[in-house]
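Missing here is one protein chain; the remaining ones are kept as they sit in the complex.
Moving on to chain A:
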């Protein structure tokens, strides 16, 4: 069993109402009775539905003024020639990388190049610790080596997949403008959590105060909620993520610092001006291009999806990759380690 704690404010659970419920009406159902009155009189002929634009159509047919004639001519012209011309089949759709992100196995250097992951910062703004990721200088801008990016991205994807397969809590954080949808989508795929607004400092180090009011739930190996344990979840320390993925480490120094204090592994996109030692698994890439960050977030989300699928499949076979918590342990008092109402608590 895994304890999950959700928070409305920060670690919003990426769950929505099932699709079927969205189509249900809230109105009470009334039996539908046929209202159409049957009028059968021999005089009635076939009645045509009255066109509300009948007058306009008639006016157009009998065009009198020159303006009307012009409109009619234009209309007929459009009707005759609207099917001519070419249709563009292959074109770039910027939404595609968010809606349907590629899998880690599909990473190619061309894809990374097209997503502009190779563009670094001006040479004067570099962090010399990144020198091993840099391919060269072009027009005064550092160019990040694409093969290094691909290798590090594959490694990070592997980590996400394994952590997901072990039932770890994964937190995606991307707080720059425009990263919101990619972050939410990645968290949705990986069944993780997301932050697209500001990281509230102290959410990890002072979690009791900041996340204390958040909801927590106990789930079984198949991710089904066990409501019997609701009472045991009071007075427990706030949950900590097992992996944090940060799309913009430059703005989230506090988050990474807290992860360091709480010993949480991190993955981050490291541009040429960022500090690579702030994260456990750096991905050297351009963090200023939305297309690049969306691509990387999507790939990591897909990796998480694969890990979750593996975990659930194993759970259905009755196996787990992690040590499950026993029900007796959950019933114990979190501070004394004694059963509730026992002698330990009385003292």
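Here is the rule we use: contacts are C-beta pairs under 8 Å (C-beta built on N, C-alpha and C of every residue); 3 or more make two chains touch, one makes a residue touch a chain; residues count from 1.
Simple rule for what comes next: contacts and distances are computed from a predicted model.
The chain absent from the displayed complex carries the UniProt protein name "37S ribosomal protein S25, mitochondrial", chosen from "Cell cycle checkpoint protein RAD1", "NEDD8-activating enzyme E1 catalytic subunit", "Dynactin subunit 4" or "37S ribosomal protein S25, mitochondrial".
The chain that is not drawn here is touched, among residues A:101, A:282 or A:304, by A:282.
Residue positions on chain A in contact with the hidden chain: 73, 77, 81, 90-92, 108-114, 123, 128-129, 131-132, 134-138, 142-143, 145, 152, 155, 158-159, 162-163, 166-168, 242-243, 256, 259-261, 263-266, 276-282, 322-323, in rising order.
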